[in-house]
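Excluded from the complex is one protein chain; the other protein chains are retained at their positions.
What follows is chain A.
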Amino acid sequence: MLVIVTEREEGGSAADAIASKEDLLAMVAAGDKAAFSELYDQIAPRVFGLVRRLLIDEAQSEEVTQEIFLEIWQTAAKYAPSKGSAMTWIFTMSHRRAVDRIRSSQSGRDRDLKIGMRDYEREFDQVAENVEISIENERVKAAMQQLTELQRQAISLAYYEGYSHSEVAGILQIPIGTVKTRLRDGMIRLRDAMGVTA
């Protein structure tokens, strides 16, 4: 099982006092609002950062972020530590909800307008530029460099831009079957490069 190290280096002594997200989720499941508040403070910037990257639009990102936290509040009891870290559970839910919003027609159109002809390559580089902010960025950046150019493009378009595999196929002008293969091969490489063992 993977445990993601999500905390930046923010003073080791305080870290001891911070309850783990897994423990906090268990308390949230029991209706503990103080725990929910602490969990929110710990992870809201991560969730909002991911959602805003996908949705671009500030107002929609706030809306979806609030929906995600309400879902965490509602369904914390469904989180099973045996299946992975709390952060994996939360990020997985967050990404899915943001993509759901993109795929709902109106929002998708709004977003397309905003994205315009944005250069997705540069977008990824922007992530890479922020590499000093956390340790896992180094891991991700190094792992991304293990991919072929085409694998990296396909994964970035799908995950960071929220495009479906058929949209990715359209953008990269390659058959859908090739996109699927590329996404899968790319994920295998990333997984192995980052030492993830399921």
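We take it that a residue touches a chain if its C-beta (ideal position, glycine included) is under 8 Å from a C-beta of that chain, and two chains touch if they have at least 3 such contacts; residues count from 1.
By definition in this document, contacts and distances are computed from a predicted model.
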Protein name, per the UniProt record, of whichever chain is missing from view ("Peptide/nickel transport system permease protein", "Aspartyl/glutamyl-tRNA(Asn/Gln) amidotransferase subunit B", "ABC transporter ATP-binding protein" or "Regulator of SigK"): "Regulator of SigK"
Options A:Q60, A:S94 or A:Q153, residue touching the unrepresented chain: A:S94
Chain not shown, touching residues in chain A: 2, 4, 6, 26, 29-31, 33, 36-37, 40, 44-46, 48-50, 52-53, 62, 65-66, 69-70, 73-78, 80, 83-85, 87-88, 91-92, 94-96, 99-100, 103-106, 126-127, 130, 133-134, 136-137, 139-141, 143, 155, 158-160, 162-166, 168, 177, 179-188, 190-191, 194, 196-198
